[in-house]
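Pasting in a structure now, in structure tokens, and then I'll have a few things to ask.
Incomplete set of chains, arranged as in the complex.
Labels run A and B following the written order; every chain starts at residue 1.
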């Protein structure tokens, strides 16, 4: 089985519990997460060989993150134990009309200070058939963006499928460059992109449009410019999220292969236990489906949407569900009957 | 006051908290439960004299279960302290589109190794006017089924009302006999049965039908064959459960006395705190109503449905509500206004 390599930052996640506000919380639940790592966890849960490449400090906190990787069956052979600190994010979980809130404390992390040349990508990717990165790494620092581009270029040269989650985070991108300056040359190698049209246009410098995802016929026209700019692009997918409140979401999805638009039914999710990482769960389902596991494109999209829905029911960043559980939901069983 | 005797297994229940998956949980909430015991707790809460007859190992865990019985005011005079182990079940509580999951670890328990002759049923039942058992005990082992039949036959001879919750559990019934081989001769003594038509037909070997519980007029025809096979049957009741998700249920009920169909209005329950034991809460309400406490059959059914709804709001297996709280809900007060 060829491995799938995802590359990015793994953060220590410190979250309040039981919907407490930061000022009420006397302790933080500690777990780990990060967009690209969350994707690797999904893939490992579906039985794939998933490796996560990152840089972590060689201290107790970095080591704990490695232990978590191992527990989750994500290969950690190319984790660089180096750098000063692990990135942290603090999460306050909202409810009803109160949004969740994230405080990032990830500047100066081992990944933010990553530099080109620190990884031997030819060696790392030699058994891989898929490379996944996201818009978070180039948002961390100029050197991290360069190091990410280096990896992409090697993957491209090696003929490996490349996927990208655009993952725009306005609280990042603070180092002096805009997404428009950095992302276009990185995205040109992508075969699969996850992101809504607005974000893609924004990052690629295309003028803003007003997509109506309910009008399927109108979408190809909006997606096509992206295929023009990203010449290797084969698939673009978008998570559709209708947010009634912090506790109530409706989730659907769109997949476009340059020719045909696929649309998944909208699912209700209420109550939301934890929505962080639900986009990554979608991405994990998408890669699982496209990486020769699910032939049918509609089914691939359905799988990604169902995985995304299930993620909302699980505390923490990653989607701790099996392929069977996702399939059960695709099959329409959302009744939640106790298995006994 | 004549006592009501329920007979079955009490399990140690180990559940994850805050919707954690098994693999995320570093601790388990420990409580106790089991279908027939849960019924006894309901009855004790309504002020009845309820006794639970079971077999438990004479170790610290068995003793803890006895202490819980005492706390809950369930008579434990005929608990046999014997056998090797207490049955355990592990519960992972779902949410939204993710179902709860139960892992049984109850094989070889004191109840599963119960044998005929271990209890002196004539003595136990001498002050009782009601005996309740469920389809779980005969599912545990052949000897447990025989021991259960022994109790039923004594109760029948003593002229005691007998009620049964069919409680089909597909993860049990592993000892070589099918429900169809075991249940018919046991059910023939029952005066009150709780179960849906499908399950009853399945257990009694009647061909499957397709009940539409919304068509009340069609139901007697479907229930009547059961009255034929179970010649002592006076009442059959069915919990109607429309499961929108693990967190959202709609609950109604049907009661048939061989002549007239009674139907209770459907109640919304959202969010669900814990649905395990909600059928037992219905059963508890039914026995409470039929045991001369509530003359009116419609009111009895309403009581059972309201008790079932309230159970969904309570963590753990048993329905910790008073008669007054059930009555308040029957009266239409579901507004949840704070009492102050």
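In the analysis below, contacts are C-beta pairs under 8 Å (C-beta built on N, C-alpha and C of every residue); 3 or more make two chains touch, one makes a residue touch a chain.
This one's a predicted model, so the numbers in the text were calculated from it and none came from an experiment.
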| item | value |
| --- | --- |
| Oligomeric state of the whole complex, in copies, if 2 are shown | 6 |
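Here, only the chains that are shown with their structure count from here on.
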| item | value |
| --- | --- |
| Chain A and chain B, separation of their C-alpha mean positions in angstrom | 45 |
| Contact footprint of chain B on chain A as seen in their complex | 17-18, 267-273, 309-310, 312-316, 320-321, 325, 329, 333-340 |
| Of all residues in chain B, those that touch chain A in their complex | 18-21, 23-24, 94-102, 104, 169-171, 243-248, 271, 275-276 |
